[in-house]
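Complex shown without one protein chain; remaining protein chains in place.
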Amino acid sequence: MMMQMVLRRIGIGFATLIVVSIIVFLATSILPGDVAQIILGQSATPETLAALRAELGMDQPGYVRYFSWLGDMMSGDLGISKAGGATIASLIGGRLGNTMMMAGWVALISIPISIALGLWAAMHPGTWLDRIVTFGTLSLISVPEFFIATILVLILAVQLHWLPSTAYMTGEESFLELMRALAMPLITLVIVVSAQMIRMTRAGILNVMNSPYIEMAILKGVPRGRIILRHAFFNAIGPIINVIALNLAYLVSGVVIVETIFAYPGLAKLMIDGVQTRDLPLVQACAMIFCGTYVILILLADVGSIVSNPRLRNPK
Amino acid sequence: MKDKFSPKSTPGEVKYSDLSAYDKALVEKAVRNGYSRRDVMKLMAVTGVSLAAAQNLLSTGSEAIAQTPKKGGSVRMASNLHGPDDQLDPPLFTSTIDYTRGRATYNSLVQHANDLTPQPELAETIEPNADATEWTLKLRKGVEWHDGTPFTADDVIYSMNRHMGEDSTSVIKSVLESIQEWKKVDSHEVKAVLNTPNADLPTLLGLFQTKIVKNGTTGDGIGTGPFTMESFEPGVKSVHKRNENYWREGANLDAIEITAITDEVARVNALIAGDMQMVTQIDPKAFRQVESAENVTLLSTPAALQMGICVLKNTEPGSNDDFVKGMQYIQDRERIVKKILKGKGSVGNDTPISSAHGPDFCSELPQREFDLDKAKFHFEKSGVKSAELFVAPVTSGVPDMCLLAQANAAKIGFDLQLKKVPTDGYWGAVWMNEPLNVVTWNMRPTAQSQMAIQFGPGAAWNDTYWNNERMGELLSSVLGELDPAKRHAMMCEMQTLIHEGSGMVIPAFSNINDGIANNVMGMPTVPLGQLGGNEWPEFIWLA
Amino acid sequence: MAEKLLEVKDLRISAYNDEKVEIPIVKGVSFDIYKGQVVALIGESGSGKTTISLASLSYTKPGLEFSGGEVLLNGEDVITMPPLRQREIRGANVAYLAQSAAATFNPAITINEQVTESPVLHGVMSQEEANKRAVELYHALELPDPNRIGFRYPHQVSGGQLQRLMAAMALCGKPDLMVLDEPTTALDVTTQIEVLKAFKKVIREENAAAIYVTHDLAVVAQVADHIVVLYSGEVMEQGSADEIINNPTHAYTRRLMDAVRPKPVAGMGTDVGTEHERELPAMSVENMTAGYGGIINGEPAVTILRDVSVKVENAHVVGVIGESGCGKSTLARVMAGLLPQAKGKVKLEGEELEGGIKDRKLSELQKIQFVFQMADTALNPKQVIGDILGRPLEFYHGIKGREKHAKVAEILDMVELPAEFASRYPAELSGGQKQRINMARSLAANPEVMLCDEVTSALDSIVGANVIKLLTNLRDKTGVSFVFISHDLSTVASFADEIVVLYAGRVVEQGPTDEVLEPPFHPYTRLLISSVPELRIGWLEDTMQKREMAVGIARGVEITAVGCPFYNRCPMAIEATCDVKDVPIRELKSGHQISCHLTIEELQEAEAHTQKILHGFEKVGDDKPQKPA
Partner (left out) sequence: MTEEIIKTKEEEVIAKLDTFDELPDAPPKRRIKLSWVGKLSVAVVAFWLLIVVIGPYIAPFHEMDMDGDDSFLNAHSNEYGTFFLGTDYLGRDTLSRIMFGARNTIGISLLATLFAYLMGITLGILAAVKGGWIDMGISRINDAILALPTIMLGLIVIAALGSSIPILIGTAAVIYATSVFRIARALGQDIMVQDFVEAAKARGEGVWWIIKSEVLPNAAMPLATDFGLRLVFVVLFISSLSFLGLGVQPPASDWGSMVRENLQGLTYGSYAAIWPALAIATFTIAINLIVDDISAKSGGMLAKKMV
């Protein structure tokens, strides 16, 4: 029962990834202006172009390139960056680390905060504190994140000089120095992500709050804290896990703007650069990583909510 | 003793050393800002000296600033662009960040002084033959590569040959076309054989891409330069440590870190917040912010950094001269300089040459003014009702300049549509392809090379496809001409030809605007690129 | 009499709409409850009975507010008490038992935790004590496997068991007062009476007081000491159970009485007019097997119905009865073509029909109409009645425009509703009215056969009775045949011409109503008949002594492939026969069939035996079952 569902989810995940790979390949191969031209820039002359094109092997038909590319992907060979000439693995390596580190810290901070605040707000619906939380989060998700980020920089870095305005890492700083370097993007992302998750947690709980068993709990004289934490939370956990997963995916792939503003060498920024230099293998590799992460996270979320559901966990 | 690089200076009455502290500071600031006429006037007012004296004072001043350095410390520099395609291989250098890294890591045969006169670097002497068709270069002895091996003629031959031949992917291949071949004379002497006379060869040998790499290498960071490469991550950053057995006096800083912050707002904030000591490309929007911040200085170097609109002559509508005239007359040049460049620039006269080019600039050529009636007249004469201009932010101010042109055109009922395209792929796909597009050119060290590269008949980058035989003759003959007066006359004729006939609209020249922390001293002011023509790594020091 | 436990004085509760206009729901109700007394609040939906009962927990449903009067629990007014005090009394002094245990048990928490939660939270007892107490209650409530059932999750036990577990939950904290809100309404009769029995037993043992909320007088008769009859928030009449039941004074009470169907006995079936006679049966099902999931060589993955044969004569009402899950709805769905059968034939006027709707002709579809159980969900909330009724007219008969309007009015009239309802939305109708519309929609198609799936079970007794009346009229007027599916034997018996008894997907007995309700009975039919509560105080006790009840009940229904499905509950089961051999169909006179391994004679004999026990000596019925000689 449960096993079947989990397996089914995994199957779906794979199917999705295949489709993703096709879309990514097509999407990237419609990019105009070819790498050779980009590399040579102003000095591009017909013969130099031809030479470079041949060298880059841009003359085979599409499907051939797709399958060879897919094959390489499978075997973990991400190919050579056309522009840089370095292997993509080497380019991505460090960036992926940075992205993961950032995502990790943000998750570590924001998830507890969000769930706590979300539950707390759901526990006291209609009170002015609840209103503050709901309106506050609402406002935060309603303005562009680059605005939030810039305001924070102007206050914390430019005016008060408390924090560095960019996430510049030398690589040999101590843990504290590192935290200081990452502070600004961290804060920004925590704010952006938490706002989402708080709202969803609250909504998820209140959604369950309409069920008869909650009324029963009230009629049994169960205190509100326990109603929320024991009776409501465990039934709302599915959607909550899902939201967390989505936000994690966003942290890995969607933070272009924050990375740009804070000059943080993350994967998203790398992909942008890749697009701008028409570095297709690079773009494809990044895209696949992003989608892979997304699919896996969603998969985990699904499995999580399946497992968290007693109906599926222990069959009749 | 090792001889030291210094900008050449004419002897004058007033010495920097005998100025009061206040005046010293003033001079310093003037030098920093790349002294403009305004600065000179100020100086004359203060010190009550003659123009020449003031000029000299400023140059000696800059020398003085460079002369009293402190050792130690390190700086972080943020350029405006970088990516996975960052280069350490000189022939492929395309961006400021590449140039800067090159400058820190390698040397050229020749180096440019603040006033653009070529100075010997790895070449001790450069001697032309009578008709300047064969140049003999004596190479510096006792120079060592970072890995300890000695620098010889073979390295030079190898490096220079990489710009030549069919399969060369060198960015400046076409610029060095006049060189036929490089001959090795002995271990420390080489010959350059030209197919046409070229008095400016020394200048060309100082281009960013002509850095000398070790024989057989393709720019792996082993150079003879003032700094050794500690680490290099394309699109992230590079770290450089002082080269302790540098052949010259050597850099003052222990280390420099070179990175880029692509977001202009973030870049400025980083400077003001003190995370970066030097940043390039300050957008005019941010001038006030930088100037009003007390811990940083806005470094504005007058240069012939042209903000150009290319009207292709080989196709509609550019083939119609009146249309070009119309485009030239709708440019509100004063306003561009005042409003868009916030005064940090100079009015252009639809020629690529500005006062920054010194004596070769044709000041006699009457300035073309903003004149809507003339524009209306010419547009109507041309019969063209509307046109589409492809705009990319090739340099700060250009898009806004086009917006202004559009607004003005609208006033006289001409419909100038702007098609904004991103910079990526621009040079490949739009520039020299679309009938109307925008362009910017880094200032070339000589007026001749500047005009040759853009307006030489059949030149690879003749980006308005304006081919004029007379222009061609002048371009080649001027190189042989050694009499200043005649030379100036020829220069003037060429500029007039461009002003009248070409498809180039150049309403303004932008200064090179960078920001540095106040404690950064001894900035060179070479107008060839960002941050003193990227010459800074070897010379700056921290007060 | 013991001292007062709860005193309700002129209680008033109101709803407030968006304009803050007061809408009184409870209009000044007063009654008392003494220790150890069971007070029944009886009334139909909208009578405010639940609202009143909840007031004793100082609770009102969202949107409602106390607007007057007082409710004294042990002399303390629960309406005015501070929130924290409210929490104290809830669960500790007053416990609530909701109608649907399935919904009120938290699916994510084990039963034991939920049962013991309240007393432990209120510090009435420690977790250990609570657990012990819980297990005791499980025993007392005759729950299977009482020592381990607590560790299960709600979805792992049957509905009847959950209902009893809920009682355990209420009782665990030894409350002074229990509020039982329609606790048996959702259950099958056979389950209902054992749950009733269990409740009564523990209430006695615990000497607890209780408010018993229901619309079913027959049930009340079994449990209540004192009865309060409510109508739209007002007390119509109240008094001791005996008074109310044996000589009600208020007309409304009498109405309620009438709505309670008498014990099903022969001769209740209405005789059929002959003007609609035709030689072919309107519809028939032959040796049909159906179920869900893919069909592998004629056997569906999950078999619901096995080898079923039913005939529906013209202008006849065929009542299909059985417990939930016996497949009676499936039978209707197969006939309607909503679920293609795996085996066997479905015939309309002798013509064999295709399995699925897509393969059936429009005329065939039009002749067979399905009436869904829940009018609430069967009517599109976004369509006005006019459109709902108009559609079949247009769809089958191409009637449009003014003509359609006229026809709609006509049909509304047929179901005794005013024509102006055509412009209303379903939500603006009462349950009964919706149900009429629901049937009217099928009528509009002008069908031969109407398949009515539990159309009355969601309705109040009086309303339900009216619907039945309507149905019979329609049959007589139009000559439509009805297949009337219900779990309530007495309802069916009251007007069906034939009865089909389904058990675990098999037809165990079928025939003319009179025949079926006469001995000999199939053991299961017997069980059903004897389970229907009678409006007679003491009926429950009597019934409980019948052998077949004492056995059977505790076990669940098993759908078996071979042998007799009733084997595991049958008091007369024959080892190694009933469980393995296919069941023979015993033909009695005039199409009366019983499928049982016992011969007619044996069944007759058994019936006599039961009667002896019933009217002979008093004797508790939990001793060993013994086969009749």
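Should a chain be cited, it is by its letter among A, B and C, assigned in written order, with residues numbered from 1 in that chain.
Everything that follows uses one rule, which is that a contact is a pair of C-beta atoms (placed from the backbone, for glycine too) under 8 Å apart; a residue touches a chain by one contact, two chains touch by 3 or more.
If you're wondering where the values come from, they're calculated on a predicted model, not measured in any experiment.
Of the chains displayed, those contacted by the omitted chain across the entire assembly are A, B, C. Across the entire complex, the residue among C:N207, C:N246, C:N287 or C:N380 in touch with the chain not shown is C:N380.
Only one of C:P62, C:G123 or C:G398 touches the absent chain when the whole complex is considered: C:P62.
Considering the whole complex, the residue from C:K9, C:K174 or C:R255 that touches the absent chain is C:R255. Within subunit A, the residues in touch with the undisplayed chain are 12, 15-16, 19-20, 22-24, 27-28, 30-32, 122-123, 125-126, 134, 138-139, 141-147, 150-151, 154, 158, 203, 206-207, 209-210, 214-215, 218, 221, 223-224, 227-228, 250, 253-254, 256-257, 260, 268, 271-272, 275-276, 283, 286-287, 290-291, 294-295. Touch with the hidden chain on the side of subunit C covers residues 17-18, 45-46, 59, 62-63, 83-84, 86-87, 231-232, 236, 250-252, 255, 336-338, 357, 360, 362, 365, 369-370, 372-374, 376-383, 391-392, 395-396, 416-417, 425, 427-433, 441, 445, 462-463, 466.
Mapped onto subunit B, the footprint of the missing chain covers residues 264-265, 268, 272, 283, 285-286, 288-289, 292, 339-340, 393, 399-400, 403-404, 406-407, 410, 418-422, 424.
Note that only the chains that are shown with their structure count from here on.
Averaging C-alpha coordinates per chain places the centre of subunit A 42 Å away from that of subunit B.
Centre-to-centre separation of subunit A and subunit C, using mean CA positions: 52 Å. Centre to centre, using the average C-alpha position, subunit B and subunit C are separated by 92 Å. Only residues 54, 57, 59, 86-92, 95-96, 98, 100, 103-109, 117-118, 121-122, 152-153, 155-156, 169 of subunit C touch subunit A when the two sit together in their complex. Taken together, the subunit A residues at the contact with subunit C in this complex read 211-213, 215-223, 226, 230-231, 234-235, 309-311, 314, 316.
Across the complex, subunit A meets subunit B through its residues 32-34, 37-45, 47-48, 51-52, 81, 83-84, 86, 91, 94, 150, 153-154, 157-158, 161, 164-166, 168, 170-171, 260-263, 265, 270, 273-279, 282.
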